[in-house]
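Omission of a single protein chain aside, the complex is shown with its protein chains in their original locations.
Chain naming follows the written order as A and B, and within any one chain the residues start at number 1.
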Amino acid sequence: MKKKTLNRNTRKNFATYGLVIAAYAVLQTMTVTGSITSSLKGMLVPICAYVVMAVSLNLTVGVLGELSLGHAGFMSVGAFTGVTAAMALQNAIPSPALRLLIGMAVGAVFAAVAGVLIGIPVLRLKGDYLAIVTLAFGEIIKSIINNLYVGVDENGLQLSLLTNKLALAEGGKIIINGPMGITTIEKISTFTAGFLLVMLTLFIVFNLVNSRSGRAIMAIRDNRIAAESVGVNIVKYRLMAFVTSAAMAGAAGTLFAMNYSTIIANKFDFNTSILVLVFVVLGGLGNMLGSIIAAAALTILPEALRQFADYRMLIYAIVLILVMLITNNPVLKGYLDIIKGKLTGRAKKPAGPTPEGGAENGK
Amino acid sequence: MKHTTMKKMIALALATIMLVALCACGGGSSEPEAGASAEAFKLGGTGPLTGGAAIYGNAAKNGAQIAVDEINAMGGIQFELKYEDDAHDAEKAVNAYNALKDWGMQLSLGSVTSAPANATSAEGFADRIFSLTPSASAPTVIEGKDNMFQMCFLDYPTQGGASAQYISDMQLGEKIGIIWKNDEDYSTGLRNSFVDKAEELGLTIVAESTFTEDNNDFSVQLTEMQNAGADLVFLPMYYQPASLIFAQANAMGYAPKWFGVDGMDGILTMEGFDPTLAEGVMLLTPFNADSTDEATQAFVAKYQELYNEIPNQFAADAYDCIYAYKQALEAAGATPDMSAEELNDLMIQQFTSMTFDGLTGTGMTWDATGAVSKSAHGMVIQDGAYVGLD
Partner (left out) sequence: MTFLNYLLSGISLGSIYAIIALGYTMVYGIAKMLNFAHGDVIMVGAYICFFAVSRFALPPLVGVLAAMAVCTVLGILVERLAYKPLRAAPSLAVLITAIGVSYFLQNGAQLLWTPNPKVFSSVVGTGRLALFGGQLTVSYVTITTIVSCIVIMVALTLFTGNTKMGKAMRACSEDKGAAQLMGINVNSTISVTFAIGSGLAAIAGVLLCSAYPNLVPTTGSMPGIKAFTAAVFGGIGSIPGAFLGGLLLGVIEIFAKAYISTQLSDAVVFAVLIVVLLVKPTGLLGKQIREKV
């Protein structure tokens, strides 16, 4: 039984890698040949960032089984620290790709630190109480960054909180300007960087899930007491999943921020956390491929609806509700089963691995 | 429960296919080839048409549309106007800007609000698409970008200083309090320039307090002002929070002199607003809908007829933008078959050398940075209407 599941999982993981590579190849070809619309081209990097956000949140919600409503907070930490690092190193490192890489690494590290600091208290709680505390931390991060002033001059970085008390030397520049955020970002994110980050994220998540630690994490999700009684270190494994998830969100934040010339703390609010959660739930808990598709589809959807002008967001809301109703409707599920049977007929067996198991009631 | 994941995935996959198809159909036909339409100049702008800031985006869109309709009816230069929603968000603004590029935008109206404008102006600068924003007033929007111009009244550093000067000249207040919105460019910029000028002039600022987005309760801020004995309170903010401040101060029984800024314009036209609350409020503004000026009256009448409300300064600024474009295009002898880049160079030339008279000021000029210079009028609200202070 176990062996079979593993095989299926491996097969599915390769399918996921394959799909991402294929999508990249197609889109990159379109970009090079100039047959892509500006609209779609402009969305490639944010889609990559949202995919990484969705996959990393799926690690918390789907694999670890805890509802997090503050994932955008980690994205925010990553965005602001990563961009600050990249901007501070502007003169020292001329290569934009290297600066982006360092930025993402710095973003990931800071987000991971935030993940540890938040995870230790948060993971003592359960269910909706845990969810609200993650929401609270997300709001606190937003509030703090909104009141943070960071500047750089030849003496290094300077920080100040609440009001702008920076005394920058001649030639120094302000990087984070409180609520106005960062306004002079050099746009160095590229689709290729986004693609590589998505691949790295998938690699990390798949390897974690299929490792000893991953099985421990899922055991805790499915039955915490049973897991504890067989000697699984609950705190360690829960924190491991949470912090990994936070670090990837941080890297995604840097990638996202470096794609725009400006970024503000209010961008990473409760609504952004919810948006990413929608990707995860729509794509299926524990289903990374689903998260990828949902993140891409729901990022494109509002843009594809532009022709409806004023009714755009209303239609978006209706689509969201209908998708939830349809995918959970027992009658329609029957039809979907038939379609699925036809689609996967050659495989004879339903190819649906269900790594989520008890995740659905483990919110 | 077992196969839910797979089913969801399939449903989603199907949805995606449809979406991608939709996207391809929607955008594929319109190559970003500028000058596709030979008759009309394609004007594009982004603004918050939905969400909390929707009032500003819609006002600008409506104001611009009126001007476009008027100009098109005159014959001569023709415009085609398209506004896309950015929901007051930089990411969505860039998406909206790209959608406009696909549509074939030749000239841009930038973005209506500052944070999205920061993002779209960087794109427009890189793409060499000239932009004249009606209302994004942050200095960062035009800084270091030769083809980004602003129509909005005074860049705010000047306005805050002018307000302080005015208060000092007229000896309006002994003890000054300030309530400002610290997570907004506009408010923070005004506050900073006001404080700088006030120090220079020797005005006494006795209390300062801040608020943030989604804040509705001003009891703490007002109590601070009252306890500090402020007899004049400077309110560098838009009219929405200001209306709350007036109502709550009234409920507290606190009645200092209020001094507002151009963003306060619109307060009298809020549905259900009790004008007695704003009695005696002073503000500097380039546009007021009650003006006896003929052009303004015609604009206000038309706006009311079409949209059933009184236009605010966003609408007036956007209206002026279109006429400024008309004047510049005519003077440059530009034709709609020119590419965005050709127009860009012509417009930079024109805007830095021309003088423009509009609803929001006369004798407006632009310098090479893209900032406009126009004068403001001191106004006071009396019996529910603006009266000139000078």
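Heads up, the rule we're going with is that contacts are C-beta pairs under 8 Å (C-beta built on N, C-alpha and C of every residue); 3 or more make two chains touch, one makes a residue touch a chain.
Nothing here was measured: the structure is a model prediction, and the numbers come from that model.
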Selected residue (touches chain absent from view) among B:40, B:270, B:354 or B:380: B:270
Residue, one of A:16, A:60, A:147 or A:291, that touches the chain absent here: A:147
Those residues of subunit B which, in the complete complex, touch the missing chain: 50-52, 54-55, 58, 182, 209-212, 214, 216-217, 219-221, 223-224, 227, 240, 243-244, 247-248, 250-253, 270-274, 309
Residues belonging to subunit A that touch the chain removed from view: 61, 67, 121, 124-126, 128-129, 132-133, 135-137, 139-140, 143-144, 146-147, 162, 224-226, 270, 274, 277-278, 281-282, 285, 310-311, 313-314, 316-318, 320-321, 324-325, 327-330, 360-361, 363
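Methods note: only the chains that are shown with their structure count from here on.
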Rounded Å distance, subunit A centre to subunit B centre (Cα mean): 34
Subunit A-touching residues of subunit B, taken from the complex the two chains share: 1-13, 15-16, 19-20, 22-23, 26-28, 30, 32, 49-50, 84-85, 89-92, 94-99, 101-102, 115, 118-119, 121-123, 138, 140, 182-185, 188, 212-213
Contact footprint of subunit B on subunit A as seen in their complex: 37-43, 46, 146-147, 178-181, 183-184, 187, 256, 260-264, 266-267, 282-287, 289-290, 293-294, 296-297, 300-304, 306-307, 309-310, 312-313, 323, 326-328, 333, 336-337, 339-340, 343, 350-356, 360
